[in-house]
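The complex appears here without one of its protein chains, the remainder shown in place.
Which chain is which? They are A, B and C, in the order written, and residues in each are numbered from 1.
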Amino acid sequence: MKSQHIHKVAVIGASGYAGGELVSILMRHPKVQLALITSSEKAGSRLESVHPHLRGLSDLEFAPHPGSNAAELLSDIDIVFLAVPHGVSMKIVPTLPSHVKVIDLTGDFRLSDPRQFEKYYGCKHDAMQHQSQFVYGLTEVNRLRIGAARYVANPGCFATAIQLALYPLIKHDVIEGTIIIDAKTGSSGSGHTPGEATHHPSRSSGFCAYKPFSHQHLAEIEQLVAEHQVRPLGEVILQTHSAPMVRGIFATLYLKMREEFGSAALREFFTASYGVAPFIRYVPGSPNVSWVKHTNFVDIGWAFSGHHLIVYSALDNLVKGAAGAAVQNMNLMLGLDETLALLSVGGYPS
Amino acid sequence: MKSQHIHKVAVIGASGYAGGELVSILMRHPKVQLALITSSEKAGSRLESVHPHLRGLSDLEFAPHPGSNAAELLSDIDIVFLAVPHGVSMKIVPTLPSHVKVIDLTGDFRLSDPRQFEKYYGCKHDAMQHQSQFVYGLTEVNRLRIGAARYVANPGCFATAIQLALYPLIKHDVIEGTIIIDAKTGSSGSGHTPGEATHHPSRSSGFCAYKPFSHQHLAEIEQLVAEHQVRPLGEVILQTHSAPMVRGIFATLYLKMREEFGSAALREFFTASYGVAPFIRYVPGSPNVSWVKHTNFVDIGWAFSGHHLIVYSALDNLVKGAAGAAVQNMNLMLGLDETLALLSVGGYPS
Amino acid sequence: MKSQHIHKVAVIGASGYAGGELVSILMRHPKVQLALITSSEKAGSRLESVHPHLRGLSDLEFAPHPGSNAAELLSDIDIVFLAVPHGVSMKIVPTLPSHVKVIDLTGDFRLSDPRQFEKYYGCKHDAMQHQSQFVYGLTEVNRLRIGAARYVANPGCFATAIQLALYPLIKHDVIEGTIIIDAKTGSSGSGHTPGEATHHPSRSSGFCAYKPFSHQHLAEIEQLVAEHQVRPLGEVILQTHSAPMVRGIFATLYLKMREEFGSAALREFFTASYGVAPFIRYVPGSPNVSWVKHTNFVDIGWAFSGHHLIVYSALDNLVKGAAGAAVQNMNLMLGLDETLALLSVGGYPS
Partner (left out) sequence: MKSQHIHKVAVIGASGYAGGELVSILMRHPKVQLALITSSEKAGSRLESVHPHLRGLSDLEFAPHPGSNAAELLSDIDIVFLAVPHGVSMKIVPTLPSHVKVIDLTGDFRLSDPRQFEKYYGCKHDAMQHQSQFVYGLTEVNRLRIGAARYVANPGCFATAIQLALYPLIKHDVIEGTIIIDAKTGSSGSGHTPGEATHHPSRSSGFCAYKPFSHQHLAEIEQLVAEHQVRPLGEVILQTHSAPMVRGIFATLYLKMREEFGSAALREFFTASYGVAPFIRYVPGSPNVSWVKHTNFVDIGWAFSGHHLIVYSALDNLVKGAAGAAVQNMNLMLGLDETLALLSVGGYPS
């Protein structure tokens, strides 16, 4: 029986924050064995030297990334997660043996248009021939396709928060005109390498905007809008902000409704679009980052006045915005219960 | 000579955060003597029992609020600051002796339309007959009128950040359509009384929206727009958010330009509107709350793409958003240098 | 077979932080059904109205605390957790039906000497006749007795961190003289009711000491020392501090060794005392609160110079310092694997 099988998984790029979150989720997964973790910089080190919270839970050591030895190294691996920096997945994917399924957490294979990739990521794409094999891993929108996929491109953290707030309204032709999105993120989104933007003395009481009109996740959002809009919508304006918190994304979407829909109708658009979606929660009024921190939930709420609609979306950028969604996709790809290993919540207060 | 004179000032309601900030600024002011501080709850206590950072700097004790003894109590006072809760100033103002000048930090006298007051503050106005005597204390817009005023209604913290970002664009007829404002505030804006929204365990990693379409500072902004717009503009949408920081407001304004103005033109609209304004700073790109914390500066920046304009505004809600602006107004009302006691900056990093 | 049985549990006082943590752990426990949650203030409310992070995970509502209906209310309950305020457990324990096992998270039944209780808790004890039935729930010290117990008094959060650092050294007669303990805690230790000490604006950048020589957990520590010392030791000095973090305790113990033991010998004292202890981790140098946050681990390290020994101990006050330890004890009382439901770790970074 399929569900008795223990699947072997590898995390390529396990030394970053998303990689560490993947490891900690996969270690408690009842149907999976975490068989391989790799790191370019930390090869040879023990897991806890990089992720000290995981001390005592595993004897794993970081191996080097797969290279010419990929076929051998991954011979008994069923699922490969790629949690490497943007631009690295496109080098690795072509080398992977054909029996493995792949979940890529980078931006390398999310966009079908290579010009968009170049525009937003600032570099040429090396392996565009593989892109069409990838299913965009926005679980609640592409659940069936993900279940059947061999390659999944996991969405960006901002993109997940925003798209899940937007998709039902686009699909049901509820809105018109320009879509304005004000999004805020915690410092863990910048990764585990120290830098000016994440220096504790200045970040702790700082708040600023960055990448106006140009954050790379905007390309994913535009792609989703283009794919699902019933009638042409206006531009999507995205302004991202750095907030003085560690985990969490909070997106505020400013929309114009074609008609003055009320709360019941709005909820109906969402539930009709998502059906049974165990990780989407509808909240009265505004969600709060503190409620979703360390969980795989995305909490969605709204307010309106006349034709003006504000939709709120909150999630944990490392869980639902990265590692949690990746495991949710893995569960589907393996025919398992979508929620396996993902219902643990112990984050509040935090 | 006027500037040799030491003016006596009173802070009515000195036990809150804005009151404490007023006291600390006034204590270092070279032309002012802080002669009276009052508090309804802390009457009889020494200053440092409420504001422990001011220990050793003063022998002041809190007196009760002025009542029937106002004429006597304030007989040698030149300037009265009202830093009481909303709704209390309207009780006190009618009792004040005619020789004092008044700077009110509450929302009681900011709005000329009593229906707007009722709508946004949820209560009847008791003393509307005094409102027309008040000058709205947005210094950089009403500098001359403030200098000549006896009564000044100090603007709200969100209103200051937003209006200073918006005024030059309205005045110069730069924008059209709906004005969308996404504003974020620190916890000190909720005052010194503990409550659920400022409980450290949940606030520290929380981020949420509150008061959609209905924050009381919206009324001030709408009033300013109505007063200064060249052609009718669209609605003003204001969504306020609670950020996990203590001090600071960051406002992001999403605007549509009538023409595609560039950065030089935009800067020109601002400098033409404000002229010499010692507390407005124009920054390349986004300002940062950490740069203005503990200062009386408002830092303004912008980004644009085609007709889409994003304007950023950051200030310290207790300084430029309250006590600092009040002292700036006092300086003008007393014929002093606008910057007296307000150029100290020691906040970064913080 | 025992392990197939699903045990029914009740959390009396489930609306506080420790109660919420208990609920979230018990909800993911494979051998337990959370059948009843109670609250004096929130009776009638749904779980998520108090613990918004648990929305969507349960249909539980808060019932009132058991009173004269205790026998009926708890008729099919196997385990009762008491997560009520100090002083309330002593009212409830005498009313509980005889078939339930009880894990009390308050300080009511930790101390065998009623004079010590009165001294440290400032009130008379009502139900001292029950105290001798309670086993002190410091798992790693009293594992066997806990497994056989009907009543367990779960230790205080500071007491757990400190005692686990101290016990092996006392038991092996390693130290002499005065024991000095400098302990630091996060704000969640003050509970979910807002107050001055946990007001975000002041707590966020504050650090202070409180309760010198008199914190109530000192009594537990003194009791353990008296019970296990080989030769009389000096006084125990405990100074607790409030740190600007939400979760976590960090204790620094300043000790004098009878002989100059090295690191290997020190480690041997610990491992000989604790044997297989899945939640104790020995770390090189200092542990870090961020490594144990949201986990049931206590991380212990040390440094020494001549006869001077410093021992560090870090844990999450709501998990290993309260709810996690309580579930660990429950697992033992039910004959289950000690680690069930307690190995989930997703806290870093946080």
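Here, a residue touches a chain if its C-beta (ideal position, glycine included) is under 8 Å from a C-beta of that chain, and two chains touch if they have at least 3 such contacts.
It should be emphasised that the depicted structure is a prediction, and the values quoted were computed from it without experimental measurement.
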Q. Looking at B:15, B:185 or B:350, which residue reaches the missing chain?
A. B:350
Q | Options C:7, C:247 or C:320, residue touching the unrepresented chain | A | C:247
Q. Which one, A:42, A:203 or A:308, makes contact with the chain that was left out?
A. A:203
Q | Absent chain, residues of subunit A that touch it | A | 17, 186-188, 190, 192, 194-196, 198-201, 203-205, 245-246, 350
Q) Please identify, in ascending order, the residues of subunit C that touch the omitted chain? A) 178, 180, 182, 184, 201-202, 204-210, 212-213, 235, 237, 239, 241, 243-248, 250, 252, 254, 285-290, 293, 303, 305, 308, 310, 312, 314, 348-350
**Q.** For subunit B, residues in touch with the removed chain
**A.** 17, 20-21, 24-25, 27-28, 51-57, 188, 192, 246-247, 278, 281, 283, 288, 290-295, 297, 299, 319, 343-350
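Assume only the chains that are shown with their structure count from here on.
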Q) Counting in whole Å, what is the centre-to-centre distance of subunit A and subunit C, each centre being its mean C-alpha position? A) 36
(Q) Centroid from C-alpha atoms only, then distance subunit B to subunit C, rounded to Å. What do you get? (A) 47
Q) In whole angstrom, how far does the Cα centroid of subunit A sit from the Cα centroid of subunit B? A) 40
Q. Which residues of subunit B are in contact with two or more other chains?
A. 201, 203-205, 245-246, 350
